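All protein chains but one are shown at their positions in the complex.
In order of appearance the chains are A, B and C, and numbering begins at 1 in each one.
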Amino acid sequence: MSGHDPAEVDRHVRVYIVVFVSLMALTLVTVAVSYLHLPLPMAIAVALAIASVKGSLVACYFMHLISEKKLIIAILALTVFMFLTVLFIPTFTHMNSIELHG
Amino acid sequence: MEIPYTVSVRQDTGLNNGKIGIWLFLASEVMLFGALFASYVLLRTGATTWPRGASILNVPMATFNTIVLITSSVTMVMAWASLARNQFGRFRLYMGATILLGGVFLTVKYFEYTAKFHHELFPRTNTFLAIYFTLTGLHMLHVIGGMAVNAWFWGPGAKLWKTNPTWFTNRVENSGLFWHFVDLVWIFLFPILYLL
Amino acid sequence: MHTTGTTVAHGQSVTGAAHDHAGHEEKSFLWTYVFSTDHKVIGIQYSITGLLFLLFGFCLMMLMRWQLAYPGSPIPFIGGLLGDARAPGGTMLPEFYNELGAMHGTIMVFLGVVPLAVGGFGNFVLPLQIGAPDMAFPRINMMSYWAYFMGGVIMLASFFVPGGAAQSGWTSYSPLAELAGSGQTMWLLGMVMLITSSLLGAINFLTTTVQLRAKGLTFWRFPFFVWAQFVTSFLLLLAFPPLEAAGVLQLMDRLAGTSFFLPSGLVVSGQVLQVSGGGNPLLWQHLFWFLAHPEVYVLILPAMGIVAEIIANNTRKPLFGYRTMVYSLIFLGFMSFVVWAHHMFMTGMGTVMSAFFQTTTMIISIPSVAILTSLIISLWGGSIRFTTPMLFALAFLPMFGIGGLTGLPLGLNVTDIPLHDTYYVIAHFHYVVAPGTIFALFAGIYYWFPKATGRMMSETLGRIHFAGSFIFMNMVFMPMFLVGLAGVSRRLYDGGASYDFAQPVLHWNRVSSYGAWALGLSQIPFIINFLWSMRHGRKVDQNPWQATTLEWAAPSPPPHGNFTTPPEVYRGPYEYSVPGRATDFYPQSERAEA
Partner (left out) sequence: MTEWLGLPALASAHGASIDKLVGLIHIMMAVLFVGWSAFIIYALARFRKSRNPVADYRGVTSHTSTYLEIGVAVAEGVLLFGFSVPMWIQRVDKVPTASEAVVVDVTAEQFAWNIHYPGPDGKFGRTDPALIDMQTNPLGLDRKDEAAKDDIITLNQLRLPVGKPAVVRLRSKDVIHCFNLPEFRIKQDIIPGLTIPVWFKPTTTTDEMRTRLGKPDFTYEIACAQLCGLGHYKMRGFLTIDTQEGFQKWMDDEEAKLKEEGDNSGWN
């Protein structure tokens, strides 16, 4: 956010309120869902989906990524790629080793 | 000697130094928590049994804390907005609120922790608790760090508003970015540790 | 960590501070030379500290080499000074040998080469080469140095805690590292410091490079060295945090009794280990190598950058395939994040994982080949001056070549079977880091010394230093290939003496040791040269090498703020011997005459 003329900021503030409300709602939804005791895979899917939505709301609006310069976006794109490679670590260790069981 | 683009933005990048700096820092933070998250997945998928978080941890308390952090994120961004609209008084208010909410979060965590210790539940008890204490502990350090920065801008740091308001606003925005990131991390920790 | 969180915000207050101080330069000695925020002073602080650590790490190794040459016989002279806890009667204990090994690795990598190559050369040269008055966040820059300094102090202190320093290798594999003494805890704390330092540095370099470029300096006009530092900083920024995470987990295991890396049912010397278990030792290896492979490119890329600068300058012609080199560099940095498990081929990989990492490893070797090839072909058609920096830069090529090529048999899973964890590996990576990186760093010191001090280093002493270093480096490491091929493991207290199959090659250990000690002696001319030239070297103007890049457009040594007038860039970095010009170099900042 470089140029912030009051009018623009007012628009932002309205957005913040909307985002705030939806974050609250989503929080309650996840908790509610957790009391349904879904089977684990199901539960994980739902919980992570909601968390991702909340996360992107925060990133896009509170952190202004939605209107951020492309240099920043590029840096984050690279980071996301590396983040995904780190997440391969568990996959590798469990899916493909020659250990015997028992 | 003056460092260029500390306050003003550079044409071709459209950014000032601080903004790039803080985002690069957040990039490294993403990798830090990413690695811890990966470790969590690895340990959990490798474990023979794994408790559902709710069976050990206090979900209502954590839900409350989630709401507290989200609210603090809003007050934080409002603090920045007030500066952008040139309302220093409101900034003080919102920033103060943000810091207080951070304090509330820590207090609740304190009670959660002591409750666990009281029931003989320690990091060494099992892998679930180990990862729970490590992740939340590290997150807590971030909260404390964020509060420290915010406190600085609320108090002594605010002098800058008189001499260089734009710069002060940018710096509040940057510390805000950090604070939102801390909130964002919690948004993931909450379901991962408490709900699943 | 949270400290960095605060510092980022502070850093900006600092730039303010620096800007307040703008007018009056009369600061006390303390603030000018010790807690300076000037990138040049910090760069020099980094370089000196780094060099001293290199020397120290080398001394540790010269001790070990005695034990490897004459297993079990007391170390002459020094042996007695080490104390009975380390070397009763002057003969070092296995524990102490392991301490030396682990600390040699740690010190050389994290306290020697990285601080010198990135902290030192990066800090001093990069802002000058992009025409910046200083780094983007001077105060953060200072903090980065002091974090590094603290890390170093902690590491050194760990030698004196009960049980001695870390002794589980620089790789600190669990469970071994978790059963080890308190030195390991110190190691972890030290590493957290060093990681923080590197992260602060990386953030600073990246911001500086994109933001503070001089007018007209587009990315395609960057000197190769700037590109190298740029990519390196990204590696540091994104690869170090996972190790930090691993460090936190191992600290928890050691201090809070968790078992992230400890599986259930461990029985240590007959006693069942009382931990909750359920951990996974391979997790540590994954997190460690996720850093440590990119880290090895952190060790080599700045070196390549230095060599490129010096070759262009001393061949008096543009580099061959500059763009190819840059693309290779970026590709190299990118790939270095997906090859880490080639260090874990023997941990029991299935075919998919093994095939994947073998393939990425082979792929990553191609850009290195491309860069080296470009550098070699750049020699063609030049008018080559054999200055001391050039000698070291030229030596870098075949030395890195040997190191790199021997990486290939290690990169194929099946050929890694006989070679893994043997001295072949030791020889492989020492060829890239010692006669490779260290030579490049020497070259850089000889090359930029006049910029930093306004005086030349002695060419005569320089050549002596080169001859000795070149001969003895090879005398140290070439025999290790033979020892390794014969199947002798690394990290052996007696260098393999207790194994029958090792007997035929044991004499090579002695050759290596003589080489190492001789190598030590041949550093003396360098140290003398370095110290003597600071005061008595030949005075030079701002551009003694008749170079084209921006740092040479600033006075030697550059004042606070670097450039008398903000430079502007009109052309690429290596415009040497441009046809139809009086001089054979065309500085980037020289306005074209109409």
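Here is the rule we go by: a residue touches a chain if its C-beta (ideal position, glycine included) is under 8 Å from a C-beta of that chain, and two chains touch if they have at least 3 such contacts.
Given the structure is predicted, the values throughout are model-derived calculations rather than measurements.
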Can you list the shown chains that the hidden chain touches? A, C
Of C:A370, C:A443, C:L519 or C:V569, which one is in contact with the hidden chain? C:A370
Residue, one of C:Q211, C:N413, C:N509 or C:N529, that touches the chain absent here: C:N413
From C:G382, C:G520 or C:G561, residue that would touch the chain that is not displayed: C:G382
Tell me which of C:G183, C:P318, C:G468 or C:P573 is the one touching the absent chain. C:P318
Had the left-out chain been drawn, it would touch subunit A at residues 97-102
Would you write out the residues of subunit C that touch the absent chain, in ascending order? 93-95, 98, 167-169, 173, 175-176, 179, 263-270, 272, 279-282, 315-318, 320-321, 346-351, 354-355, 358-359, 362, 365-366, 369-370, 372-374, 376-386, 394, 397-398, 401-402, 405-406, 408-409, 412-415, 417-422, 482, 485-487, 489, 491-494, 496, 498-501, 505, 576-579, 584
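By our rule, only the chains that are shown with their structure count from here on.
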Find the geometric centre of each of subunit A and subunit B from their Cα atoms only, then give the gap between the two centres in Å, rounded to an integer. 14
Taking each chain's centre as the mean of its CA atoms, how far is subunit B from subunit C in angstrom? 34
Mark out which residues of subunit C touch at least two other chains, giving numbers and ranges. 210, 238, 242, 280, 283, 287, 290
Give me the residue numbers in subunit B that touch at least two other chains, ranges are fine. 13, 15-16, 20, 24, 27, 31, 34-35, 39, 42, 46
Residue numbers on subunit A that touch subunit C, as the complex places them: 71, 78-79, 82, 85-86, 89, 92-93, 95-99
Subunit C residues touching subunit B in their complex are 1-6, 8-13, 15-16, 18-19, 22, 133-134, 136-138, 140, 199, 202-204, 206-207, 210-212, 237-242, 244-246, 248-249, 252, 256-260, 275-276, 278-280, 283, 287, 290, 560-561
Residue set of subunit B touching subunit C in the complex reads 1-6, 10, 13, 15-18, 20-22, 24-25, 27-29, 31-36, 39, 42-43, 46-48, 122-127, 130-131, 133-134, 138, 141-142, 144-146, 148-149, 152-153, 157, 160, 164, 167, 170-171, 174-175, 178
